[in-house]
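Sharing a structure, written as structure tokens. Questions coming.
The other protein chains are all here in position, but one chain of the complex has been omitted.
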Amino acid sequence: MSESPPLSVEGITVRFAGIVALDNVSFEVEPGSIHAVIGPNGAGKSTCFNVLTGVYRASAGTVRLGDVRLTGLRPHQITRLGLGRTFQNIALSPRQSVLENLMLARHLLTRAGFVSTGLRLPNATREARRHRARVCEIAEFVGIAPLLDVPAGLLSYGDQKRVELSRALCLEPKVLLLDEPVAGLNAEESRTMAQEILDVRAGLGISVLIVEHNMGLVMGIADRITVLDFGRCISHGSPAEVQRDPAVIRAYLGTGRGEDAAAAAQLGAPHGEAAQ
Amino acid sequence: MSELLRRHASRAVIIALVVVLAALPLYVGAFWLQLGLFVFAAAIGAIGLNLVTGTAGQLSLAHAFFLAIGAYGYAYLSGTATSIGGGVVVDGRELPPLLAAALAVALAGLAGLLFSPIAGRLRGIYLGVASLSLVFIGQHVLLNAKDITGGFYGRNAAPFQLFGFTFTDEDPDLTVLGVRFGQRERLWYLGLVLLILCYLFATNVLRGRPGRALQTIRDSEIAAATMGVNVRAYKAWAFVLSSMYAGLAGVLVALAFQRPVPDYFNLTLSITYLAMIVIGGLGSVRGAVIGAAFVTALPLVLTHYSDHLTFLAQPGESGVGAADFAKYVYGGLVIVVILVAPGGLAGLFGARGRQTGVTTDQPDPTGPSSSVMVKEDPL
Amino acid sequence: MRTRNPYQAGTRRTLRAALACATVVALVAACSTKSNGGGSDKSNGGIKTGPGVTDSTITLGVLTDLSGVFAVLGKTVTQGAQLYFDKLNKDGGICGRQIKLLVKDDGYDVQKAVGLYPDMESSVLGMEQLLGSPINAALKQNIETDKMFTIPVSWASTILDNPNNMIVGTTYDLELINGISWMVDKGMIKRGDAVGHIYLEGEYGEDGYLGSKFAAKELGLKLVGQKITATATDVSTQIAALKNQGVKAILLTTTPTQTASAAAVDAATGLNVPLLGNNPVFVPQLLGTAAGPALEKLLYVAASFEPYSGDSAGATAARSAFESKYPTAVPNGGSTWGWGGAEAYATVLKKACDNKDLTRDGLQKAFRQTTSVDTDGILPSLDYSNPGDPPTREALVSKADKSAKGGLDVVQPLKASDLAKKYVAPEHGKGG
Partner (left out) sequence: MTYFGVLVINGVSLGFIYGLIALGFVVIYKATEVVNFAQGSMLLLGAYIVARTHGDLGFAGAVLLGVAAGAAGALVIEFVLVRRPRHADPIALAILTIGVDIVLSTELTRRIGQDVLSFGDPWGNDTVDLGPFTVPQARMGAMAVSVGLVVLFFAAFKYTSWGVATRATAEDSEAAALMGIRRGRVSMVAWIVAGALATVAGVFLGTAPSPGLNNSSNLTALNAFPAAVVGGLDSTGGAVAGGVLIGVVQSLMDGYNDNLSFLGSPLGDVSAYAVMLVVLLWRPSGLFGTREVVRV
């Protein structure tokens, strides 16, 4: 099991039509760690993810994986370098089976083109068989193996979230980016998901970067936390350090939103509640 | 296990169909053979359009243009220099027909590739409208590049030849089981074999790695890119493959017509192809074939039987004739399919699952989407 | 079964299926019933007969447009032909046989025409009507292979190179050459003048342009060409360009709508030069539009057959037959020409009957022996003995006139100008 390289974000700034969505944000995901990015609604968390994966282009700043510069590359190139992500609003192909959705993630690891696939050349067939076996293994690992033949659109929301996680794993990433993995899940499902994230880290030894609203989950599983507010980085540190930071509590309470206020209340909650 | 049964049943149906199609020239007359040849050509073209529009979700109204490249490419490459009237002399390359056909298909693919920088940059409906321009530019070229196309009067397409066997009425004379095999019988088999090969190729592509990538591009370009698909390249390849299918269909059309004329390759043809894949079922290879057969055969069969169809105006009477009626039916079907049966005719015949198309009437299973403004196209 | 591999469905099964297919095809084929020889010749009572000919009938094909852009033309031409054959049948038909028309509508759609042709091929002796140049072009090979004796509804000189085609009348180029000569005779234009020509993309316009180019060269006119597409409805830009060149007359090989637009703009911009169109440039409905007065003032039409209002015996017979059968229809010259064309076809059939050879080869032979088709004045005498040459070089000129039935009134009867006699058709000598 190879050690994943550190993912470092340095001075990222993103502007849309005059609005500054991210302002000079920096943090580093240490190898093998679970790193969370939190912040009130509109703080720029998803924008941050989209910059890391190349969906948006940063106006300034750099992202590096190990020694490799990611900024300026197109999304599929970044994926090739070892970043795998899930989407906050599930982006599975609803009419394809779960197996097909997972096989898509093997795209970069396979080579069969139009001609060899269309003619069913032996190497294409062999390759497909080999990768199907690995995909089934990963599905087994996440516990969605019984769902492989079902069209993704017919699954429950919770199952779709797990398929998303599996799909990101099928990329064999060095760093896994999870965009609100438990949003919309009930307590039971959230606990399962938290366990799966911990299992992934333990089993595969890869770093995990999470954007999440659920403080319980974050405080329970994250090693390090970065807090964003209005596109700025307002706090860094271990869960305990962040929880004590008055700037963080102010940011959450200041928004006046119900869910943010609830998060603020949770900031004071005992560690690991969600992960129990 | 019912899944397995269904698969066997549908395989049996397809085999039975192929058997019937292979035996038909022994029974039916010239009209049906000619019709069959048109259907085979249209089916190949429709499978191609379906790859780019049905599977990858890129609306293309340029199909007539790529068909024209196939048809005229073949006529030019296999043709000899001849005077065609009106003082016009068309040029020709006198290549062996098989080579000419292969090169014509490649040429259509190349045209698709040249269009791909535009296809890659544009999204959704902009692409559809941009592709419209190829049809108009194509018509302009067909009518003006007279020494290659023959202008409005068209030019002859050389008969097809395969290793010395010609697809004409004689040379060699051929009688199979008491039936004389003339040009139409021979071309029938050529069309049938090509269609089967094209069908299998497309099915394999869709089930495999490139097919998954294309379908994901249709559902979400960002998801596809994030999963490692080079979206721009794949959109371009989809156009190339689609236009090669169109090119092959064009070659068959040239052989069926014996003399392609520019009038045929107009916007109506593009729209007819679109109707085929919608009626058949977007995204489904089988649907493309069913839709092509339906849309191609309907007006001809209605006219063929118009004497017996008393609700149609007979030739010379006022009222709705066979041709108009066929247009109402297929225009209406396009509407109905999109409104109530997104799977198209193929959906009604039992294909399902991954094969259904871009439309969906059910609530979007991906949940609400958020939109953001992007300063620069990231893909 | 979850991870069942559809890819292993494999070659073996496909092979087995193919084998099964082959067996079944062979078995099924053994009881094939397809008859050969729908198109073979027979001999009957001393007369050799071909496809479409029985003891009592001769069936001729009509593949025309009854639902597309040329539906009105296709319909009236077919009606005119049917009326003529009705009359002929009442008089006993040809060779004791009644003439039957098998009519199919292709909607001016090339693929449909190519698809419907085989439907008729084996059951007709020849094609009494094949409408539309693209369709004639697309079916050219078939017509030649099947030796299908055909009247094309198109007057492009390009069609002369098909030895199976019987052009009824003269070609577009000659119509214009005659018309331009007439204009010069009448003093409307003179040597050194600029003359404009708005012509359609496609055979009609471009063939007309061949004629105007020849006439301009011979007569020392400066020709200014403006090509347009069939869908353009507004020709003001083209007229502006011609006005800019100071033209003294404008030639039109355009759609009727464009003709009306040209007349309207010609008059409205104060240019007021005469317009000369040929053959299908005009429909009587135009006179009811706002362009009507301008058309009546400015438009002349050259054609090689009499308009609906023609006063020859033939045109009168055609008109009275049409009026009694279709009292409410809007008449146009199509029915007159359809009548004349049917008469020309019948002339060839009669000759073939005299030769006791009602086969396609027989028809072909009779065709080349036909040196003077007499249509009672609808058309000039037609001579088909020189393949590649138009059967006549004569044309008449008529003027748009609201008071005339069919909207046109003859101002110059049929006549071949010296220039027209001199003109060498581009296909000359090739049709053999």
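Here the chain labels run A, B and C in written order, and each chain numbers its own residues starting at 1.
Everything that follows uses one rule, which is that a contact is a pair of C-beta atoms (placed from the backbone, for glycine too) under 8 Å apart; a residue touches a chain by one contact, two chains touch by 3 or more.
Computed from a predicted model, the values in this text were never measured in an experiment.
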item	value
Residue, one of B:I118, B:L177 or B:L200, that touches the chain absent here	B:I118
Touching the absent chain when the full complex is considered, from C:T237, C:S320 or C:S372	C:T237
Contacts of subunit C with the absent chain, listed as residue ranges	67, 69, 71-73, 201, 226-238, 240-241, 243-244, 256-257, 260-261, 263-265, 267-270, 283, 285-286, 288-291, 293-294
Interface with the unshown chain - residue positions in subunit B	57, 59, 117-118, 121-126, 128-130, 132-133, 136-137, 139-141, 143-145, 220-222, 267, 271, 274-275, 278, 282, 320, 324, 327-328, 330-335, 338-339, 342, 357-364, 368-375, 377-378
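Note that in this section only the chains that are shown with their structure count from here on.
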item	value
Most central chain, judged by mean C-alpha position against the global CA mean	B
Centroid spacing, where centroids are CA-atom means, of subunit A and subunit C in whole angstrom	71
Inter-centroid spacing, subunit B versus subunit A (mean Cα positions, whole Å)	42
Residues of subunit A touching at least two other chains	120, 128
Multi-chain contact residues (two or more partners), subunit B	207
Residue ranges of subunit B in contact with subunit A within the complex	201-202, 204-205, 207-213, 215-216, 219-220, 222-231, 237, 241, 353-354, 356, 360, 364-370, 372-376, 378-379
Contact footprint of subunit C on subunit B as seen in their complex	1, 4, 11, 15, 18-19, 22-23, 25-31, 33-35, 38, 83-87, 143, 151-154, 156, 169, 176-180, 184, 207, 253, 256-264, 299-300, 303-304, 306, 315-316, 321-324
Subunit A to subunit B touching residues, read off their complex	15-17, 53-57, 74-76, 79-80, 85, 87, 89-97, 100, 103-108, 110, 112-114, 117-120, 124, 128, 151-154, 157, 160, 167, 171
